[in-house]
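Have a look at the structure below before the remarks.
Removed from the display is one protein chain of the complex; every other protein chain stays in position.
Residue numbering begins at 1 within each chain, and the chains themselves are lettered A, B and C in the order written.
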Amino acid sequence: MGKEQLIIKDKEQTVIIAEFAIFPTSEGASVSRFVKEAVRVIEDSGLKSVTGGMSTVIEAPDLASLFRVIGQTDEALVKMGAKRIYVDLRIDHRLDKKATIESKLKAIGKS
Amino acid sequence: MGKEQLIIKDKEQTVIIAEFAIFPTSEGASVSRFVKEAVRVIEDSGLKSVTGGMSTVIEAPDLASLFRVIGQTDEALVKMGAKRIYVDLRIDHRLDKKATIESKLKAIGKS
Amino acid sequence: MGKEQLIIKDKEQTVIIAEFAIFPTSEGASVSRFVKEAVRVIEDSGLKSVTGGMSTVIEAPDLASLFRVIGQTDEALVKMGAKRIYVDLRIDHRLDKKATIESKLKAIGKS
Partner (left out) sequence: MGKEQLIIKDKEQTVIIAEFAIFPTSEGASVSRFVKEAVRVIEDSGLKSVTGGMSTVIEAPDLASLFRVIGQTDEALVKMGAKRIYVDLRIDHRLDKKATIESKLKAIGKS
């Protein structure tokens, strides 16, 4: 199954939209090489994501899928030698209707 | 002075990039009318902003400018009748170089 | 193995300190019955935790243990009928030394 199909499948099942940032606080002021690697790991996961100036928004079919990719970004930063890592996460778990990044932006006139 | 000029001026002075969400927790599951109004207030402030699926990223020349617009969004939600309001804010205050949303995205290969 | 022993074991292995809040945004302004249940789930997990006015601080031996208990609090709120759930999480993952809630407070003169 191709990457495009995976994304379509995920979008149909989406119940979780999360906003997520991870960065080391131990490696000096410039940490873009770590953030770049974390974004690469998120994009390789097959989950739909949009990276902005402060974080990445992720659509996931369930919490387990979201936590798996967050764990993988943390592992990636550990492998790169980060000695202290900060994770900042917000989750919007909606049960009353299927929501996506696109449907949320549309609801506020932003798509 | 036009809006475009204001934005250019702000970008030159930018030292603060913030990510900000505000929503009522008292008004039921659907709160897009409140979020829409908060985004309108942010955009009317003249500060550069980008709204995503979970929050709005704002460039501000200083903390006072940022807190002013956050206060205005809170006032707007109070006027709309929200009985309990949640604010979620992260600030990246960089003193070693002028950073913008664009420069941050460029640093991770995303602009 | 008793609960006390479990806690001691966890503290020895602690590499993760997290701060975590979960609440419905769909159930009106008063949500203490949901928060109370989430705190009960955290305390039943065997992980050391301290609940404050806005969130609960948790010590975990690894990310998987932390994510397991967060997933359980989310499930608990779903079972209680919450239609939209918000999760707010920060993680401090330290690899340079074993940190605990107590050691962090001691370092800033607060224990």
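The rule is short, and it goes like this: contacts are C-beta pairs under 8 Å (C-beta built on N, C-alpha and C of every residue); 3 or more make two chains touch, one makes a residue touch a chain.
Treat the numbers as computed from the prediction; the structure is a model and nothing was measured.
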| item | value |
| --- | --- |
| Visible chains in contact with the missing one | A, B, C |
| Touch criterion as defined above, residue of A:E19, A:D74 or A:D88 at the omitted chain | A:D88 |
| Touching residues (missing chain, whole complex) on chain A | 23-26, 28-29, 31, 83-84, 86, 88 |
| Sites on chain C contacted by the missing partner chain, in the whole complex | 17-19, 21, 29, 32, 35-36, 39, 50-55, 57, 88, 90, 92, 94, 96, 101, 104-105, 107-110 |
| Touching residues on chain B - with respect to the absent chain | 26, 63-64, 67, 70-71, 74, 78, 82-96 |
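Going forward, only the chains that are shown with their structure count from here on.
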| item | value |
| --- | --- |
| Cα-superposition angle relating the copies chain C and chain B, to nearest 5° | 180 |
| Of all residues in chain A, the ones touching two or more other chains | 88, 90, 92, 94, 96 |
